[in-house]
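The block underneath contains the structure these notes are about, expressed in structure tokens.
Here the complex is missing a single protein chain, while all its other protein chains stay put.
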């Protein structure tokens, strides 16, 4: 009798090997230590940290959070401690773990993007970059990086020149044609794509008649947006050859597997961390259980499975 | 002492006077009779019927419905009995009520749109047209009517020439810049705008590894999409002068009022009818109660209230 | 009074490993529910789950109705958590029930030699939780029906004692042979209605789609009228959303005869979508396009 092979959860994102497909979504996992009490960070496929910029950003005034039906709006406004402080104060902690660290970053201009990207190259303990071109929280003129194909091409190409690290481009879902934006990012040098970032939304308090968020609009995340995210991953999988990291409303292993079947090589868990701080490892365990029940040996075999037939 | 004025729920959509702002959303209220058992149709602000085309359409194969977190996906595929049958078989019933009837329609081509629009002019009992340029359910090439500004301009202009009825253009939310699409529709002759139609979404059954809808993608509706809808109404209110009909996830009077404060002159209730067949009148009653509590005399005064200050 | 009511739960008991019987006290809407009709049940007052769940009338009681359900997914799991005293929104009865022809005793036209006990008595077939739908029909037949009841395993056969009391001609099968015959209801059907049966019965069936399809194949090939209760995902239950359709042959297509239809390209004229919640849930087997 042959020993049953244990289920293999390994996946690759370009040159990056992950022990399992479960990553954290930028902005929902702090810089890592916040969750160390609740899970063994070594178990994660990768840790993606809060979006960083050249200089620290103070972010938007509160209220920054509004709950909506099966979702939440946030307008954090990209508050972060800046790249220098991150490397000095936060990275040493993360280096203690075997889990790859992916740095999410953004800029206010083309130059800032390029400059920010160049800061990570050669820094020990940083395994890949995730470039956020899609944050809907910044004021006018900003979100154009992720919604105008020409600008996306320009900024991704500029960043590509500045880094040898695997470059993941995180797409905005607030576009007419996500497949087009994906192709543009691929052609401009992206090694992988993350999708989706939050949908732009808003809520009004009918008693005060004012927007509930101080910043008026915010980004919608959570289970509410999962159907949109699944559709986009499915459409983009058909359109590009590079691997996809799927996210948007993942709450459990079933949701994560749905993203993989839609075409994601890995997944990121965001809002769910707020609901259950140990959800990431529960998802990994749930994936293993699913594979054992279904006698699936390689989780890789599920990537894009919904496209077959 | 002055008699307290009773609260006035009247609103106008162009030349159309409505006794209250609560309409039904196309495709969620059948052709009207389906709900006559549950509510007094005379109480509605307007009835918007299921989308009609020149010829009857058989629609998509089942499954056509999937529930999602606080929402649902549908891929009905615009099944309808056709304009001729509607006028002959369904309109006589609707004419018995004092409630204005708004006909939602669509075409597969520019000519079909124009031809369809011309069929309603002069038909007694039809008070306005709602032109659906946004249905995401049809296969390739179709949704371009609602997502490409140039095509939108062309098709709305063509329809405008063919009808003297108030023309409401129903926008697709699956676009990068909803304010731009709204301005295009306004400039092309729309008297009012409806927003939003469903967000394109998808769900996969992880056991069968197949999309849950036979048609793969479907339209997401229900409370899940409300934040996106509110944001779009808010943005479009700033961009155009014509009145807006707001919809997307309205479940109760509070939701309806939120849309009005965002900028909607009237609202349409869709998916909620499935959950509670008498929800429309409950919303109207809830609005009255809100006005009485807040001593608001004219509901009109709330339109766009969230933009003040 | 309209059919959208608030009902009070008077019982919600386990009747098997994953099955429960929900008893509801309902206000009188002036409608008598019929076997084969169904209700849309709001499992929780929340936007998640959003939609009501459809369940067949299992039994009409003095105070209201009973529903028999399988705990399967999100909604039914929540439903299982309700206790007596809780209330829920209920829409129904909906759809058309089974068209009932009272069974007649064997007449001259049915020779005494036929092998089936009640020659012209209808055959009622239940697959799994389909028993919920046909149960009131079995009751109505007052013993004058042949009942075939198939399920995956012994654990999925419900209310056997009660059913045995309702009909003399009761046949059971399970996929794994853990109770009754090992096999499916089609095997049973073939056994009780051998090819030379003269006095053919009506068939009523409710169960999973593959079973219904097989029953349909059997009935059509033997020229037996079979009424099948179908399922599809539903949003409204009242004909408004067009979500719950099944393709049904049009009158014209039916008039043409099967062979003519098969010879030419199928066109929209041959069949059209009908709503399971309005025109169904019970359809004639020969009309269904699978």
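Per-chain residue numbering starts at 1, and chain names A, B and C are given in the order in which the chains are listed.
To be clear about the criterion, a residue touches a chain if its C-beta (ideal position, glycine included) is under 8 Å from a C-beta of that chain, and two chains touch if they have at least 3 such contacts.
Nothing here was measured: the structure is a model prediction, and the numbers come from that model.
The absent chain, not drawn in this view, touches the displayed chains A, B, C throughout the complex.
From the set A:7, A:157 or A:276, the residue in touch with the chain omitted from the display is A:276, counting the whole complex. Residue in contact with the omitted chain (choice from A:20, A:53 or A:70): A:70. Screening A:29, A:106 or A:290 for touch with the missing chain picks out A:29. Check A:62, A:92 or A:294 against the missing chain and you find that the one touching it is A:62. Against the chain not shown here, chain C presents residues 44, 46-48. Although one chain is not drawn, its touching partners on chain A can still be listed: residues 27-30, 34-35, 37-38, 50, 56, 58-59, 61-67, 69-72, 74, 76, 79, 222-224, 251, 271, 273-278. Chain B residues in contact with the hidden partner, per the touch definition given at the top, are 69-70, 223.
To be clear about the criterion, only the chains that are shown with their structure count from here on.
Each chain gets a centre from the mean of its Cα atoms; the one farthest from the centre of chain C is A. Centrality by Cα centroid goes to chain B. Residue positions 69-70, 223 of chain A are each in touch with at least two other chains.
Looking at chain C, one finds that residues 47-48 touch two or more other chains.
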